[in-house]
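Dropping the structure in here first, questions after.
What you see is the complex with one protein chain gone and the rest in place.
Up next is subunit A:
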Amino acid sequence: MTSIGLTPSLRMTYASPIEAELTRLSEDLGHCPDLVARYPMRWLAIQLLEGDALLQAEVERLGGSVASEALAASRMRLETHYGEDLDVAMVDQRYRFVHDLAAQALTRPKTPSLTMSDRVDRIVTNRWLGIPIFLGLMWVVFKLTTDVAAPFVDWIDAVLTGPVSHWIISLLSITGLSGGWLESLLIDGVIAGVGGVLVFIPVLFSLYFALAILEDSGYMARSAFVMDRLMHRLGLHGKSFLPMIVGFGCSVPAIYATRTLENERDRILTGLLVPFMSCSARLPVYVLVAAIFFPTMAGLVIFGLYLTGILVAIGLGILLKHTLFGNELPTPFVIELPPYRLPTLRNIWQQMWERTAAFLQHAWTIILGTSMLIWLLLALPVSGEGGFAETDVDQSAFAAVSGVVTPVFAPLGFGSWETSGALLTGFVAKEVVVSTMIQVYNVPGEEEEEAVATTFGEDLLAIGGSFVSATSDALKAIPSIIGINLAAEEDEQAPDGLTGAIRQGFDASSGGHGALAALAFLVFVLLYTPCMVAVAAARQEFGSRWMWVSIIGQFVIAWLAALIVFQGGRFFL
């Protein structure tokens, strides 16, 4: 009887052998007052027969050997009926009971009505439309990260190289430390290096904003589902694309995400492919170089790079699957497609902030350390007449060290010590490619000498004014995602010091094919080792041998792909 006087008309009954043992075990356990006081006897007997280890320990403690022996005897008798799977049988019988009960009590439509998510999924995960929709959304993401974020990139750059640099110089002159190596370290090392990377925060913020919307709305799981299906058809382990999705953000968790694959071969294979997915740290390099060499189609170039990464990963996967990794059939799996929902501002902000914070943490540790080391190597003269922090950069220790590997990159069109040095330091982290390029190509601008002295208040006003202007430009750029250009056409501007120096550098190293060399450089950055932390993760997950296979393999593929782009491009152009 229940407390309100109703007796359930249905009682869950197990198969007779189980019921018999439940009754017997309940009676045996009922001789122990401590157990009776704490637990309903039938419930306790069910849990014990299903193998609840915690309750078994409790029963041994309170009921002693009599209770333990009674349990062991019941189990032994049931094993003759159910073998080792007694718990499976008991749970299965409960599911059957509930299922039958629900079938009697509920009237369901023969064809369940389609939810909104089902309707959208019919289009989004459609066999033919799924991949074009995925590519279309990627296109929107990269237009957002290039066109809409660009005004804010220019704004931060102007603030760091203008007012912030002036404030530092003014502070140093007040303390009598201006004009020396300390000023060079702060301006040419910290501001040029770390600041050069920090200007790309709006780009990453836009990328993380777009990714957060795709994830929070439920689309990201669909994109993985669609790509999985494609990979499965190509004979690859479809589940490999799940870690790859993470690789768009960062290669390190993507490598750890391969743990979800059961087969070690699949895990290693996916671990070798994941670094080809373009991580967010590479984006600043793309934006910097694409904005210089392909200003009118930067979004298209970046989109093409992301697509190239996916295609190289799939192509290499097929090759390895049919050679080194055997040709086993992929394991089927279930993927959860959460219902579509409107992304919440709170979730979007949390993801944007956490991911940007991870980037900032990187900036203040690895990038700052590397920038200072590069500054030191650039300040050390190895030839010429200049002293410490006064030497020409091409006579510095950094130029000498980088020059050693320059011949390797010469056939790719970017065989200069500047780009070689940037790629070398890029092994530490991809953002460092940008900071190194800004440091090595940093030409003292004439405008610095002609700069009009301003007060602190005027600087603040100018910063505020330029922010409003950047916001207005960014808003005007939003319709450009769908091809509507609201921004006034600008006259082609003369390149500033850095842009001009980078252009000249690539032109000189490529025999006048600067744009082609820049594209080959971007392809190389896309395909070679993401960063030293990813290398450490690969070593931890797959061992030293596969770590070296990964590093060397990525380098060879990056080199060959860049060679094809540069030499192939020269042949056709």
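The criterion applied here is as follows: a residue touches a chain if its C-beta (ideal position, glycine included) is under 8 Å from a C-beta of that chain, and two chains touch if they have at least 3 such contacts; residues count from 1.
As a convention for this text, contacts and distances are computed from a predicted model.
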Original post:
With one chain of the assembly withheld, which option in "Sulfite reductase (NADPH) hemoprotein beta-component", "Transcriptional regulator HTH-type FeoC domain-containing protein", "ABC transporter permease subunit" or "Gluconate 2-dehydrogenase subunit 3 family protein" matches that chain's UniProt protein name?
Top reply: "Transcriptional regulator HTH-type FeoC domain-containing protein"
**OP:** Write down which of A:Val203, A:Ala257 or A:Ala290 is the residue touching the left-out chain.
**Re:** A:Ala257
Subject >> Option from A:Leu211, A:Ile348, A:Ala399 or A:Ala474 whose C-beta touches the chain left out >> reply: A:Leu211
Subject >> Residue among A:Thr146, A:Gln351, A:Thr370 or A:Thr529 touching the omitted chain >> reply: A:Gln351
Subject >> Options A:Val148, A:Val190 or A:Ala221, residue touching the unrepresented chain >> reply: A:Ala221
Original post:
Of the listed residues A:Val66, A:Leu171, A:Ala536 or A:Ile564, which contacts the missing chain in the full complex?
Top reply: A:Ala536
**OP:** Check the options A:Arg75, A:Arg229 or A:Lys476 and report the residue that touches the missing chain.
**Re:** A:Arg229
**OP:** In the full complex, which bits of subunit A touch the chain not displayed? Write them out.
**Re:** 87-88, 91-92, 95-96, 98-99, 112, 118, 121, 125, 211, 215, 220-221, 224-225, 228-229, 232-233, 238-239, 242-243, 245-246, 249-250, 252-254, 256-257, 259-262, 330-337, 351, 354-355, 357-358, 361-362, 531, 533, 536-537
